[in-house]
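In this view, the complex is presented without one of its protein chains, the others remaining in place.
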Amino acid sequence: MQEDLERLFSDLKKRRPLVHHITNFVTVNDCANITLCVGGAPVMAEAKEEVAEMVSLAGALVLNIGTLRSEQVDSMLIAGRRANELGIPIIMDPVGAGATKYRTQTTLRLIQELKIAVLKGNAGEIGVLAGSGGTVRGVDSCGCKGDPAEIVCEFAKRIEATVVISGPTDTISDGRRSLLVDNGHELMGRISGTGCMASSIVGAFAAISKDHVLSSGAAMAAFGIAGENAAKNAKGPYSFKVRLFDEMARLTPKDLKERARIRFA
Amino acid sequence: MQEDLERLFSDLKKRRPLVHHITNFVTVNDCANITLCVGGAPVMAEAKEEVAEMVSLAGALVLNIGTLRSEQVDSMLIAGRRANELGIPIIMDPVGAGATKYRTQTTLRLIQELKIAVLKGNAGEIGVLAGSGGTVRGVDSCGCKGDPAEIVCEFAKRIEATVVISGPTDTISDGRRSLLVDNGHELMGRISGTGCMASSIVGAFAAISKDHVLSSGAAMAAFGIAGENAAKNAKGPYSFKVRLFDEMARLTPKDLKERARIRFA
Partner (left out) sequence: MQEDLERLFSDLKKRRPLVHHITNFVTVNDCANITLCVGGAPVMAEAKEEVAEMVSLAGALVLNIGTLRSEQVDSMLIAGRRANELGIPIIMDPVGAGATKYRTQTTLRLIQELKIAVLKGNAGEIGVLAGSGGTVRGVDSCGCKGDPAEIVCEFAKRIEATVVISGPTDTISDGRRSLLVDNGHELMGRISGTGCMASSIVGAFAAISKDHVLSSGAAMAAFGIAGENAAKNAKGPYSFKVRLFDEMARLTPKDLKERARIRFA
């Protein structure tokens, strides 16, 4: 598998996929910069007048509900339908689903009306969406009921998507194959935006391969390794953040091959 | 008083209050990160469909009009009424009030329709709102007419809130007791967002104690000390900003006790 990761990341850097985001206004700049650092090209566009045209240029569409508004839902549906027509993978980050009904229900509606390639959330969000139970406070996970590995597998089967629960160990499944990724550093949880950035990276990798279990595993491992590198000698959370972007930009396909701690579940 | 500050900050770190922001899109990321650094949990949500539910999970609600839009006003009223019902303190930052009638009048309306716990602005903004006179250019204070200490005291009495004028010396009053805080560094005025970040920190502390004169004093002192520490060896305004977050995260309750320069007026 390690060779597959290296090849994927190498292809990403060669092809520089356009990653169209419809996302929140809190972490949008971080998403743009991390997309550049990993080797993609970010674009943020959400006017209903242009999203169908913009997404048609893209290699992936990232939908993130961090500061959801009703006009955004319309735009997500328009862009998402066009992406589905063109076979462009959609990555869904249900930020804060479970904290309010609006977020939960909107996510479930988007999952139902669109073909989602990868649904990536924290344990609380995915637990709530899967119906197995979870707790979300604001945008923070307070955990899910049951075993994450089982939840992602069953939920992935049901919604016919790859599902990712991020955490100290990331759990990834499409219902048939499941991966666990152990890369990362606890400082990543001390700054705003790492969850959103991970989804941008998952989007950039999803543009490269139709095997979204592998591409998501590569993305989570790559970001996690960048976090491990950034944590060395970090003086605090924000200087860690600065280093996180630098390390993401510096990471090579060879590094990913050698450092990814990834295994089939 | 110094022991009270230490205890408040210690409680904040233990309780990790959720601070719900309805805020501007310029400094929102800074507000999220500084809330994390001080020990709180930020959430930004402004859809009218969800703000009542989101605020009910929160320890404080921060309303910031930095890029005010009419839909935001509706959401601020919905969230604010629910916060008032539940006894959740509301912090109001009237960014740019006085620069345009829209900002001045919206702030006065919010103060009238909601019970505000803490109103925090610069001298120009508070001077304009209090009716004593002030000048605001864009979002910058050009000062107020008269003595800030008298203005906050009288205005606080009138609107039954704690009022804070930020500046080289911060002036805080609920109309009965007044505090002055001398912490801070002039580099804090050289970057965008320190006023907004201060309001987020005031919000995090307001979630911990109903004594909002004290909690606001603790907040302004804590942020000011972080600024003083960050200014050491800073190479410019943005590397100062990076250090400001790191130093806010590193500040301990004991540091606050020992370094706060705070006194009754």
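Every chain is named by a letter (A and B) in the order it is written, and numbering of its residues begins at 1.
One rule holds in what follows: a residue touches a chain if its C-beta (ideal position, glycine included) is under 8 Å from a C-beta of that chain, and two chains touch if they have at least 3 such contacts.
These figures come from a predicted structure and were not determined experimentally.
Engineer: Hey, which of B:H21, B:R82, B:R103 or B:K257 is the one touching the hidden chain?
Structural biologist: Here the residue in touch with the unshown chain is B:R103.
Engineer: Taking the entire complex into account, which one of A:M1, A:M44 or A:A231 touches the absent chain?
Structural biologist: A:M44
Engineer: Looking beyond the chains shown, say which of B:V43, B:A207, B:I225 or B:V242 touches the absent one.
Structural biologist: That would be B:V242, which touches the missing chain.
Engineer: Applying the definition given at the start, please give the residues of chain A touching the unseen chain.
Structural biologist: Given the touch definition above, chain A has residues 18, 20, 25, 28-29, 32-33, 36-37, 41-47, 49-50, 53-54, 57-58, 71, 241-247, 249-250 touching the missing chain.
Engineer: Tell me which stretches of chain B touch the chain missing from the display.
Structural biologist: 24-27, 29-30, 66-70, 96, 99-103, 137-140, 190-193, 235-239, 241-242
Here is the rule we go by: only the chains that are shown with their structure count from here on.
Engineer: For the Cα fit of chain A against chain B, please give the angle of the superposing rotation, nearest 5 degrees.
Structural biologist: Between chain A and chain B the superposing rotation measures out at 120 degrees.
Engineer: Return the distance between the CA-based centres of chain A and chain B, expressed in whole Å.
Structural biologist: The mean C-alpha positions of chain A and chain B differ by 33 Å.
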